[in-house]
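Only a single protein chain was left out; the remaining protein chains are all shown in position.
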Amino acid sequence: MNRLRLWLLAVGGAGLAVLLVAACLDLPDFGGDRHPYGDRAVHASLLRHTANTVASVNFDQRAYDTLGEMSILFAAVLGCVVLLRQARDEHRAPPEPAEVARPVRRYALLVLPVALVTGLYVIAHGQLSPGGGFQGGVVAATALHLLYLGADYGALERVRPLGLYETTDALAVSAYLVLGLAPVLAGTAFLANTLLPYGTFDTLSSGGTVPLLNAAIGMEVASAAVVLLAHFLDQAVEIEEEHGS
Amino acid sequence: MHVLPYLVAAYLFLTGCYGLATSRNLIHAVGCLAVCQSATYVLLLAVGYRDGGTAPVFSDIRPGSRPVVDPVVQALTLTDIVVGATVTALLLALVLQIAKRHGTVDPDELRELRG
Amino acid sequence: MLIVVALLLVAASATAAVAQRDPARQALVLSFMGVLLAALFTVLQAPDVGLSQLAVGSALTPLLIMLSVRKVRRRGRAKKETE
Partner (left out) sequence: MNGWNLAAAVLLGAGGTAALWGVTTGPPARRVIAQNMTTSAVCPALLLLSQGYGRPAYVDLALLLALLGPVGTLVFARLLSGDLSDGRPGAWGLTWTAAGAGTVVVTALCVAVGPGRALVKLLVTGALLIGGNVIASRALAGGFRGVRGG
């Protein structure tokens, strides 16, 4: 059975490898000069005064795709919450407080605000320099978990009202939808970047609705990551099965 | 050099598939799937690269002063990475659920359990 | 040349990540691979993607995998105690 499976894998893998190599040899050369879509995207982004072209593609030219990505994110988090909830045959045992070496504790408490500010900076400057809601949100969520590393899970739980993050997650998703529907009410297309003035190139308020959509995504990703990690931490640290029942 | 990045992407994908098929631990399999995912990132970015180009971010250079690489594939990859991480989390949650219901994370033992 | 160095390192670390059969050790290699991928993306002039990969690959994914490993191990231990 296992031998058969390995043979099947070898044959299938070899076939796929041949096809992939043939396709690679037929692709346009790496580093070629012809990028028609890219050139047009850069042009459109500059017309709308967005310095970071990637943010412009994400939150303006292809904002509808980002809506799809965001719903996958939301659905995945929802699935995790359902799968990792506390079942009836489980109970919570508060973990013993951990002893952490003092330098590590100091480092964690010192870096936590720095990381949080960096996360917010990456979100806020998304339309100017490299960064944006997706990256900054993850950084901000990771920053919060320095409390777990520097102290213990109890300390993290005290500053993390989970319900608030779940609400924020949902609110951010609806904010994105409302921002998308607003242009429809104004008579243009869904998620069209026509409502706000484009502003001065390379300033925080440039790009029309790009900074707002960016901030909504940042909020969504940050609270989604916090909720995800909270449920994994609950499972790994607190929740235990009933024994001998 | 002309095809090396594409070949590396294909290699990453095949290696990940091999790991997935021969894995004896579901958590390990999820890690292998992450390797497969990285193949798509490498392929997409390799398609968008331009020799001598720089990032299409104009906060520190003047627009038009230097050739830039393709921003469209970068935008695709960037969202893919974060969404990929949450999908990994969803799969890990499924693995934990399997461990709870069946008491094992070995796919072969799981098949025997089902009979 | 930078691109070739980064590509080969990523390919090598992917092989290593698949070859490590223990999930905890694999998580270490995956975190290494995440950082290297970020370096590769920088070399390919995609700093946005690099930032995304750094944020996810260096701390978030290893934390998720290690927490799952810990949960599975803990339940293994609890089962042995009751038997």
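When the chains are written out, they are named A, B and C in that same order, and each has its own residue count from 1.
Operating definition for what follows: contacts are C-beta pairs under 8 Å (C-beta built on N, C-alpha and C of every residue); 3 or more make two chains touch, one makes a residue touch a chain.
Please read these numbers as outputs of a predicted model, since none were measured by experiment.
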Practice task
Name every displayed chain that the left-out chain is in contact with.
Solution key: A, B, C
Exercise for the section: Identify the residue among A:L20, A:V42, A:A124 or A:V139 that touches the chain left out of the display. Expected result: A:V139
Fill in the blank from the handout: Of the candidates A:V104, A:L164 or A:L181, the residue in contact with the absent chain is A:V104
Handout entry: Missing-chain contacts mapped onto chain A
Key = 95-101, 103-104, 107-108, 111, 114-115, 118, 122, 129-131, 135, 139, 142, 145-146, 148-149, 152-153, 237
Problem - Positions on chain B contacted by the hidden chain, ascending - result: 54-55, 57, 59-61
Exercise for the section: Could I get the residues of chain C that touch the absent chain, sorted low to high? Expected result: 1-2, 5-6, 9, 12-13, 16, 19-20, 24-25, 27-29, 31-32, 35-36, 38-39, 42-43, 45, 47, 50-51, 54-55, 58-59, 62-63, 66-67, 69-70
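In this text, only the chains that are shown with their structure count from here on.
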Problem - Where chain B touches two or more other chains, by residue - result: 1, 4-5, 18, 46, 48-49, 55, 57, 68-69, 74-75, 78, 81-82, 85, 89, 92, 96, 100
Exercise for the section: Quick one: which residues in chain A touch 2 or more of the other chains? Expected result: 52, 54, 130, 132, 134-135, 138, 225, 228, 232, 235, 241
Problem - Of chain B, residues touching chain C in the complex - result: 1, 4-5, 8, 11-12, 15-16, 18-19, 23-25, 27-28, 30-32, 34-35, 38, 41-42, 45-46, 48-49, 53-55, 57, 68-69, 74-75, 77-78, 81-82, 84-85, 88-89, 92, 95-96, 99-100, 103, 105
Problem - Of chain C, residues touching chain A in the complex - result: 47-48, 50-52, 54-56, 59-60, 63-64, 67-68, 70-71, 74-75, 78, 81-82
Exercise for the section: Enumerate the contact residues on chain B facing chain A in the complex. Expected result: 1-7, 10, 13-14, 17-18, 21-22, 46-51, 55-60, 63, 67-76, 78-83, 85-87, 89-90, 92-94, 96-97, 100, 108
